[in-house]
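All remarks here apply to the structure that follows.
Here the complex is missing one protein chain, while the rest keep their positions.
And then chain A:
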Amino acid sequence: MTAAAHPVVSPVTTGERPGVRLARSRRNAELSLLVLAMVLVAAYGAIVEANLLDTVTRDFWMPAAALGLVFLGMHLVIRWLAPFADPALLPAVALLNGIGVGFLRRLDLGKAAPADRETLAIFAGTGGRQLAWTLAAVVLAAGLLVLMRDHRAVSRYAYTLGLAGIVLVMIPAVLPGRFSEINGAKLWIRVGGFSIQPGEFAKLALLVFFAYYLVRKREVLSLASRRILGIDFPRGRDLGPVLGVWMISLLVLVFEKDLGTSLLYFGMFVVTLYIATERVSWLLIGLVLFFGGAYLAYVLGGTVGGPFANFYTRAEIWLDPFAEPYDRGYQLVQGLLGLGSGGLFGSGPGAGEPLEIPEVQNDFIFAGIGEEIGLFGLTALLVVYLLIVERGLRAGLAVRDSFGKLVAGGLAFTLGLQVFVIVGGISKLIPLTGQTTPFLSAGGSSLMANWLLIAVLLRISDAARRPVAQGGGPAGRPGGGPPEQLHGAPTEVIRP
């Protein structure tokens, strides 16, 4: 039943990249992994009920089954529209998403009065809402696969997306605080009881723009003017764009009071720049600019205050959270204590006290989960994240066009960086910043944006692993021939 929705093709061996095996769709592997992931999610739900209700209800499997149906639908869409996509991506994301829903449901159970716990409906509370958001996010991701049959087509809208990205970033900054500020960070658009985080979507739009821009300008940006300590530095006049993005990210830091988002945008840009130009100097310049800027903001926050004060406070909490354990440091302290209480093996799902941590369903979800599944469980989750990121980078390695390489590499790295920023923040490795934990944290914006990101990675990995000779849409072209031109881009040579 291999590629049932698609004509079976014979493997073609020409033009493949070293180490990348082509032509096997591996959709059945994806399905089995997906079933395994859902079994894990169902088991998690059962243990939660055993610990919180002292019994496992007959309906314990329902959230897992609901999620399973949604992901099965996504699997069928992939079979139909992206048969050669990477088979590990969907199950890995499904596992994280499922654990997230399971943990949020566990929080709902913990908050409910003991008598009401057994009758908690599956679409009730934060967990139920997250389940609904998952449905919406997966439908959106499937829709993107339907609309975007070839990732290169997106480059046609690069400038529109770039503009949209900047607008999305700026809206919360210019809106008055009451429409945009939650817990000290101005990252939201709040209308009525409804709030979205435009930054999550801006991330995707900006990356597409960066990739397109860099593909066009990479030759110019690669030009070196001076060689210092064995590193080629770019010409002064080419610094413009990187300084521009640096300014934007610092403005985000100052006006949206959020180091994490700023770090994310800047990191995303510098890494795509590095991938495009292969110049280590860009990385160095980027790092120096970012840390210099952050340090300046810290110093200004300590002396001048004003818009920098928030960042200064966060840095102070990071340096010594136990200085004010019931005041400013409360959340971080409680997160650390939760992680420590969990220890190596954790208290077991449902047996801990994650509700001791304020707002555990958002930024601190990793600490809340960590108390219950311990170091071993968290390490497994980190490995799943790492798998997704490395699979994304692998799609970038294998895809043939440079736009695809940049988009896949940039998106995969951004996902990894986001995990690093938030998990590092809650575990006191770096100052805490308000980032969502991809696929785990409660919230529709983050879930939808990250599922769109996965859809793009699926699409690019499909293009990467698709047999070259197969006439599947605009991706088909003679193996070894010149790369197809991007919209408006000059002919280019791909460096292996």
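Keep in mind that, in the parts below, a contact is a pair of C-beta atoms (placed from the backbone, for glycine too) under 8 Å apart; a residue touches a chain by one contact, two chains touch by 3 or more; residues count from 1.
Throughout what follows, contacts and distances are computed from a predicted model.
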item: Complex member absent from the view - protein name from UniProt, among "Peptidoglycan glycosyltransferase", "ATP synthase subunit a", "tRNA_anti-like" or "Phosphate transport system permease protein"; value: "Peptidoglycan glycosyltransferase"
item: Touch criterion as defined above, residue of A:97, A:180, A:310 or A:402 at the omitted chain; value: A:402
item: Of A:143, A:177, A:292 or A:343, the one touching the omitted chain in the full complex; value: A:343
item: Identified contact with the non-displayed chain, of A:269, A:385 or A:439; value: A:385
item: Touch residues of chain A, complete complex, unshown partner; value: 17, 271, 274-276, 278, 322, 325-326, 333-334, 336-344, 352-353, 355-356, 370, 374-375, 378-379, 382, 385-386, 389-390, 393, 396-397, 402, 405-406, 409, 412-413, 416-417, 419-420, 423-424, 427-429, 494-496
